[in-house]
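All protein chains but one are shown in place.
When the chains are written out, they are named A, B and C in that same order, and each has its own residue count from 1.
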Amino acid sequence: MTERENPLPSPVLSPKDFDSGFDVRWCPGCGDYAILANLKRVLPTLGIPKEDFVVISGIGCSSRFPYYMDTYGMHTIHGRAPTIATGLKCSRPDLSVWVVTGDGDGLSIGGNHLMHAIRRNVDIKILLFNNQIYGLTKGQYSPTTKQSKRTKSSPTGSIDYPVNPISWALGAEATFIARTIFQYPDHMQEVLRRAAEHKGVSFVEIYQNCVIFNDGAFRYATDKEMRYDNVFELEHGKPMKFGRDQEKGIFLHGLTPKVINFKQAGFDESDLLHHDENAQESTLAFFLSRMRYPEFPEPIGIFRAIQKPTYNDLLDAQMEEAKNTVTKPLQEIVNGDENWTVT
Amino acid sequence: MTERENPLPSPVLSPKDFDSGFDVRWCPGCGDYAILANLKRVLPTLGIPKEDFVVISGIGCSSRFPYYMDTYGMHTIHGRAPTIATGLKCSRPDLSVWVVTGDGDGLSIGGNHLMHAIRRNVDIKILLFNNQIYGLTKGQYSPTTKQSKRTKSSPTGSIDYPVNPISWALGAEATFIARTIFQYPDHMQEVLRRAAEHKGVSFVEIYQNCVIFNDGAFRYATDKEMRYDNVFELEHGKPMKFGRDQEKGIFLHGLTPKVINFKQAGFDESDLLHHDENAQESTLAFFLSRMRYPEFPEPIGIFRAIQKPTYNDLLDAQMEEAKNTVTKPLQEIVNGDENWTVT
Amino acid sequence: MEEVQKLEKRKKTPNKKSIEELERVVIRLAGDSGDGMQLAGLKFTSASVMLGNDVSTFPDYPAEIRAPQGTLAGVSGFQIHFSSTEIYTPGDKLDTLVAMNPAALRVNIEDLKSTGILIINQDSFTPRALSKAGYSISPLDDGTLSNFRVFPVNITKLNKEAVSSIEGISSKQINLTRNFFALGLISWLYARPLDSTIKWIEKKFSNRPAIVKANAKTLKAGYYFGETNEFLSVQYTVPKAEMKPGLYRYISGSQALALGLATASQLANRELFFGAYPITPASDLLHELVRLRGYGVKTFQAEDEIAAIGSIIGASFGGSIGVTGTSGPGLALMSEALGLAVITELPLILVNVQRAGPSTGMPTKPEQSDLLQVLFGRNGESPLPVFAPQTPGDCFKLAIKAVRIAIKYMTPVVLLSDAYLANNIDPWKIPNLSKLSPIEINNPRKSSMGSDGRFTPYTRDENLARPYVVPGTKGLEHRIGGLEKEIITGNVSYDPVNHEKMVNLREQKVSGIGKEIPSQVVEGPSKGDILVLSWGSTYGAAHTASENLRKEGFSVADTNLRFLNPLPANLGKILSSYKQILIPELNNGQLHFIIQARFSIIAESLTKVQGKPFHVEEIETVIKNIIGGIEHD
Partner (left out) sequence: MEEVQKLEKRKKTPNKKSIEELERVVIRLAGDSGDGMQLAGLKFTSASVMLGNDVSTFPDYPAEIRAPQGTLAGVSGFQIHFSSTEIYTPGDKLDTLVAMNPAALRVNIEDLKSTGILIINQDSFTPRALSKAGYSISPLDDGTLSNFRVFPVNITKLNKEAVSSIEGISSKQINLTRNFFALGLISWLYARPLDSTIKWIEKKFSNRPAIVKANAKTLKAGYYFGETNEFLSVQYTVPKAEMKPGLYRYISGSQALALGLATASQLANRELFFGAYPITPASDLLHELVRLRGYGVKTFQAEDEIAAIGSIIGASFGGSIGVTGTSGPGLALMSEALGLAVITELPLILVNVQRAGPSTGMPTKPEQSDLLQVLFGRNGESPLPVFAPQTPGDCFKLAIKAVRIAIKYMTPVVLLSDAYLANNIDPWKIPNLSKLSPIEINNPRKSSMGSDGRFTPYTRDENLARPYVVPGTKGLEHRIGGLEKEIITGNVSYDPVNHEKMVNLREQKVSGIGKEIPSQVVEGPSKGDILVLSWGSTYGAAHTASENLRKEGFSVADTNLRFLNPLPANLGKILSSYKQILIPELNNGQLHFIIQARFSIIAESLTKVQGKPFHVEEIETVIKNIIGGIEHD
């Protein structure tokens, strides 16, 4: 259909191959740099030719992302990247389509499109750069900004209740959900790799620090001293534990989590809640998403990864089926069932 | 601020007082009639003067609703009713503001606004008439239509995965969530009353039958023979049981539900999962929302009802605070900090 | 089948009634929306077309899905104009009206010619039905119908008699066949054969033999009733029209658009990606296209119009032919994204099926009031070509043209249809697809590589179009977006002079499409008193009015704009050749505004904003008035 060249064998790529040569224009110290660096590390390892990657973004600091990647890309309009990615992926299932969005772009103006792309399980990879602020428009609160935060548009404190992106994505029935943090390079690369490999929609929330308008929002999770008590990594089939000495564990208490220093209390690791990212029902993932700092340590990693046929595959199957049942050329369809000849 | 007359004492109202005198234009047999009748029964009992009710709707068969109620009302544009209701309620917290929307209006084009109104906990009452189809545009599938359903726009079956409105509203952090069914008049009236009384956003999903384009979608829940096995009523503090003889019960098995004929199996009612609509965390409500026909009986009633300050109250508190700190007239603000006189 | 043969025989044996030949006839079948008038109308149309008449139709149904039975709001009508000469509109006034109930009578009677034939289902004129229609006294009794030739028929009763003996027919089903009785009756009146309808019934209900029998039987019963009953004393015939030889079918605007788009996709050898959100009166395009999946048409029902246009921008970027269809409110929502398509210079087609506005307006009714919106309804200087088909058949042609231009010039193209054009059914001479020239893609050229070895996506060809390079093409990776871009490289640029150049390049590119647009052709004198300048679907009425007056000896020419942006190059010259320009349109003067702005002339505006197409007569009257004015000079 298109002027593709033979995509195989793909050359071995390096992060540098993904350098677009554009000057990166984020503020010095912006958390976006780390995400860019990590994605550039992951993409070459996927065995996908460079020309098959497409990065689609909306508007926001984060959404400048495509310019800095030497792939195909589109910097579109505010909040609409998922719609463009959906159309692209449905028309070109052979491509690896990534969406880069922010907490404003993706959850404020673009919440509906994100939800519908997720619901349909379109095979696109969505990276939500969550800095809990509108960076590009210079510091208004966003749907993930903590209540009471003073910002340009809330000088006496925001009265909006923030949304929980993971719970929200679960409400939209995401098949792959993960969270990672801009200052966790290895973790992020692993999560991005898994997101890329998932067949279906991948929703990845990335905590990202805006040094200018919301500096330190994630200090609890990045600070060397604090992170052990405030963050724990989800691992499939493994017990949930954390703390500097991995001494604290998560217990299931009815439908609520309990944190106990299980070593002190004499419990065994096997008593702890174990993670099951493949659980068909999303209740476990939802339960985990409710654990938020400061009441609880926050889970990072893969909350959920289940298999369901993708929207684009289902669409292609219907196209195939339709093509297989075609018995006459288009001319005959144009001619219609009832026609007559004038001589 | 406005030309309100003294609202008290309010006369005793009857359903007939809410009759607008317009010809109702739904198809004969449409499930919307029942909802209209039930709401007309509930409103007069709330002790609110008739002129303080406002019904705001979007576009769809269901959204014709305001025309049939002799209250203030606005039939707005597709999907945007929550935004208009939000502005109205924030500017006029004294009014009782209702939103009537459909599965297309509210969850397709309007999903984002609905989510944000819910997230903010604006004190509005949202009724989602879910007939799992686009009625007004003559029968295309909606975001709640069952997969594989053949409709005008999916002649070989829809490939969209439907969204679960209750899970979705939980993902948006609703403080009041309920479900009822067009053919359950008493239940519906009770749910509507509770929704009206809730201080904060109320989200009510109402199963509604479209006789023309999706007839029988809820037969499993309305048919005299089938309903006992397919539906159960949530009651706060009560065990969850159902069946013609209330013989089947819901058990919590880790994070998944199990249905057991507990009478036969020798269990006691107290062994069953008990409902707690006030649970601060939404995990129980989420768990319940995952129970869907045909795998499980479907819970109806109030999934969740918790208290959080409303958006409009928080806004008014900030307004009050601001007014209290005002020390100089507007003229001085207009004059500014730095000015000079030319003589 | 023997029944049919019998019938055919009967037809050949001359009956006692007289036969009168007419040049052309306008009839309307009207009833409750549950009465099946649309179907009866379609079948009558088929039969007329098979007889060789030129035909134009106008279906008119209520806004409600099922308005309450018997009410004025629930009336559904189908108008058919059939003729032995070429015709261009469904006709103004009715020669015959069939009214299945009092509401149908009340809503439609004002359109019946005096001395016109009025066939009424007398059985439905019950006190209850009369009062629902707002009659306190039956119009059959109060003399108000005395201008017409009224024929009350007991259609309900006669139909019941015809059908009730058939085995397997429920009483509910019986009443559903009344429309076929009426169709039979009117078919006799205008000497239309029943065979095509019977064939259709047999096919449609092939697995429900009782229904086939019932419908066929009452159809014939209606026919025989007309033939044998005394009170209809004349049968009318309308001879064959002279039409260009070829294969014909009848087609609605929606169907023709869908087929045109599918054809364009084959001509370009690219998949068509149709992303849309349902909206009246554009949804039919989705319904038509989804059934063409076997021909490489992918359809996507989006969550809203913004997502719809977003999806096709994505698909276009991917190399498919992105198309969306919507109507006014949806178009408004697409404004922002349409601007993105303009600045990224991606090809796509937006079909806007206009309906009466503003806001939700009257969703089922036609209007031409989105012209200025499609031209100017975007932020910034955001030019794009706009085409408006004049007939259902022209929808096919312009759909292909739009795709051709979109790809050749790398631009979004808007097609302006309307509720009238979309639903109107006209005979159409079917084109031979193999005769259509292929649509070529603007592939990257060597010259598109910058000095740094990187691809420069904003290099332009002689048409100012940039190359169409899709993801997956090795070595030509590039990024596009909504920020202003540097000439040639497409990099983000805030340079003032670059911006001005880009604004002008985009403008020049669209103006340059002028060379693809045929010279505007005028019908009638090439100079004279008055030129009637219509656009899009008002063609039929405007042309007919002009032609009528030309026959009466007036100095009237007419021409119809199918290309609204850019305008045909010779338009200015044409406009200067007439004393007066009259611009009839279904809005408050939008083309008129454009013409005055572009040519600094004074033109006359004839507007109609009633959610209804023009009547020929309305235009004739105004032309005559204007000419009267000129002659007084």
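One rule holds in what follows: a contact is a pair of C-beta atoms (placed from the backbone, for glycine too) under 8 Å apart; a residue touches a chain by one contact, two chains touch by 3 or more.
None of the values given here were measured: they were computed from a predicted structure.
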Could you tell me which of the visible chains the hidden chain touches? A, B, C
Hidden-chain contact residue, picked from the options C:G116, C:G481, C:G528 or C:P568: C:G481
Out of B:S62, B:T76, B:N121 or B:S158, the sole contact with the unshown chain comes from B:T76
Residue among A:Y134, A:F262 or A:F286 that touches the chain left out of view: A:Y134
Residues of chain C touching the missing chain are 63, 73, 327-329, 331-333, 335-336, 339-340, 342-344, 354, 356-363, 365, 367, 369-370, 372-373, 375-382, 481-484, 494, 496-497, 499-500, 503-504, 506-507, 587-588, 593-594, 596-598, 600-602, 608-612
Residues on chain B facing the left-out chain by the touch rule are 1-5, 7, 20-22, 49-54, 56, 59, 66-67, 69-77, 80, 82-92, 94-95, 112-113, 116, 315, 318-319, 322-326, 330-331, 333-336, 338-343
In the full complex, which bits of chain A touch the chain not displayed? Write them out. 23-28, 59, 61, 75, 77-79, 108-109, 111, 134-138, 140-141, 143, 152-155, 160, 212
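In this text, only the chains that are shown with their structure count from here on.
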Round to the nearest whole Å and give the separation of the Cα centres of chain A and chain C. 45
Cα centre of chain B to Cα centre of chain C, whole Å, reads 40
Tell me, which residues of chain A touch at least two other chains? 112, 116, 315, 318, 322
Among the residues of chain C, pick out those that touch two or more other chains and give their numbers. 303-304
